[in-house]
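Only a portion of the chains appears, each positioned as in the full assembly.
A, B, C and D are the chain letters, set down in written order, and residue numbers restart from 1 in every chain.
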């Protein structure tokens, strides 16, 4: 038998409707491997509403409820309450949503569920825009990126929303970042989160070739570079306080290596790149400082 | 069986309790708040074994009961006006998902301006969401209707709204018979649904459906409504056998020989019944058709009962701006294809909690007696 | 879960439908080969069985074949994204144009 | 059918008074509608509640404009709000006050009864000194003045219906029943 670094069992079928090289499809494949069949998915409007396939077919090997766009967390809250009263607490209740359905229109339902401590694992596959409707800005879209609503002449003026920081401020038991490139790390985090009670969230960076204007074959490479350049660090926060960085590159690669591969950044000037580099540097240092701070306050 | 004086909001809560609801998600709003409060207490002290999800909005309340119902739990919520409107997208969704959720709605006027008083526009303007709608006229009916709603909803896989007037029912204490739990259990079996989220039999629900089959799925929803028309009456009779009270689609009163029939819903119909009695005492041939179930709309019953009258009055405590009264538009729509049907006099009155007294209703009959041609809209009581 | 032999579901009339849009089969039914214009081909001599291509295929269209458990591409489903080609550490996968 | 209006202040339990009555009447198989003034209650602000009582099912469902009797829970309301609006001639006015009916100068066409419900409530430690809860006492007095319900039924309804101090509330109602002064 092959020795594998991720679970062998597949719960997602091929034949689904993701684009060539879709990071979001791979994210689901990996997540389901980690979760296993005792899982119920709630999926709001997002590419996955299409990817899973048309009636009467489904690519996900687990029960799945297609929900209105803004209700991933609230519908899951109901599923979770039902599992509890029906004595099926061994079922993983999972909300699976895009960044738009999470950072934007789904935010309140999440905040509510997080505050109540609903027993939900929320996974956001973050492709950094509304892809299902054809690449519009979400609040997860990075600073200065192009989308159809942040045109080249006027790219995104705001930095990416810090969903992890926001959830940490809700003091939920577990939040973490992940990417499809670091598949083992992602699988491990999903498994870990699945064992914790309460509201948990994992943000998995999932490159999207048409949305990022990249060739499909570099999906993994991009996800890897996002980590290696410090654009998207891999870390966890427990109980809103305990920060742990999972991958600490000795030296961060320059962000340009990541940016230059993507059509959505093709308009950046030298100054823009420098500005982004400075932001990334500072954020990285801040993250290191937060990790350090966690240690300081441990015995408060 | 116990006779107790309770407000309509508590009648609603007792209905949920006796139906053994399993998941509740609700958000407070005047005049519904007491429902949330009593159910919170019942859950806290163990009287009701249910999970109460204390959501942060009505939108999430409806989503949560949807998720719960889709997972096989009997689910309940209650709201009013703004809260109901905020649920709107999810209301449509629950219908499409064919989930037998039951919800109480306390009729309150929409803002702006802010108003907390009764008016039926809130629920009636949800008439196209595919929810069944039952309008109660007293607190006993409120309680009984919740139980009946689950019984019917779970058979036809459609959600039901049990609707009551703000204050006139919600906050009015009056005697209500609380059925025994065992008898209710006998009437209403546990919720079973084979179309649920179940890891042992995994299905995806609601996936993209192209024009090939979408229409057929909608057709099925409509057919389920039609099936309900019979089922509501059948279960009503079953209920009567066990509890001694009958509820049907409509509630006709002294219509058989009536020359003028007034159509109304909710507490206005209750008041109208008193008015009919007073007028009958004066020898007037008048009658009342209370529409209890507004969705599915009981076209046939309405046609049958109204077509022999000489005139029909519809009292609407609601408004579809740019059109008129919502009940009237349905009644006129029902009569249109009846040959030689009576003219219809559509009155708008009582908006925003303006009181509808026995005297006002008697005036309607008196006014219509003198008119010949039907009128699509008559405003009653506007300070001109 | 079903597999490649998944059958297309044919409803004859409205009566065959479930009450709501509910899946009754899997996407195995949908052979996405038509999406591909470049075909990845594994050179088993070069392949070192690292399983990286398997791990990253988003479909998944790479499976462990019987009986030797070496990676193999399922050409009925492979969409030709070429992630496997890109990620193979020993360049053991090459491509050919479809229809040629 | 008898129609009654209650006057009090937000926070004093005016609505509860009418509810206790509803409960007691229900126990005797009677029909009643008891409801608050439909509005937003604010602590300190004047409020009203209503009851409609009958031996048979009550069909009309609208407000009460011409009550047969009125009940005033807080004497400081006298003069501050129009208490007698619509009151039918011959009706009772029951007031929580230390004064006697004759001292109150209500129009002659009404019958007046008074009871020192505040004092009774304080005696049984119902509510706090600053805001005593007088509703059970006033309802006790009511049962004497307008005899629509048996005292015993009312006392049982109180004892089982109030959230705290059931015995004390019962005793307060009984004391009020016995100490109310009626004139007219």
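The rule is simple: contacts are C-beta pairs under 8 Å (C-beta built on N, C-alpha and C of every residue); 3 or more make two chains touch, one makes a residue touch a chain.
Keep in mind the model is a prediction, meaning the values are calculated, not measured.
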Complete complex composition as a label formula, though a single copy of each is shown: A x2, B x2, C x2, D x2
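Going forward, only the chains that are shown with their structure count from here on.
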Centre distance in Å when subunit C and subunit D are each reduced to the mean of their C-alpha atoms: 79
Whole-Å separation of chain centres (CA-atom averages), subunit B against subunit C: 52
Subunit A: positions in contact with at least two other chains: 52-53, 55-58, 61, 64
Subunit B - residues contacting subunit D, complex: 3-5, 7, 30, 116-117, 137, 165-169, 171-175, 267-268, 270-271, 273-274, 277, 353, 355-358
Of all residues in subunit B, those that touch subunit C in their complex: 96-98, 157, 195, 203-207, 209, 213, 216-217, 219-220, 224
Residues of subunit D touching subunit B in the complex: 18-19, 22-23, 25-27, 29-36, 38-40, 58-63
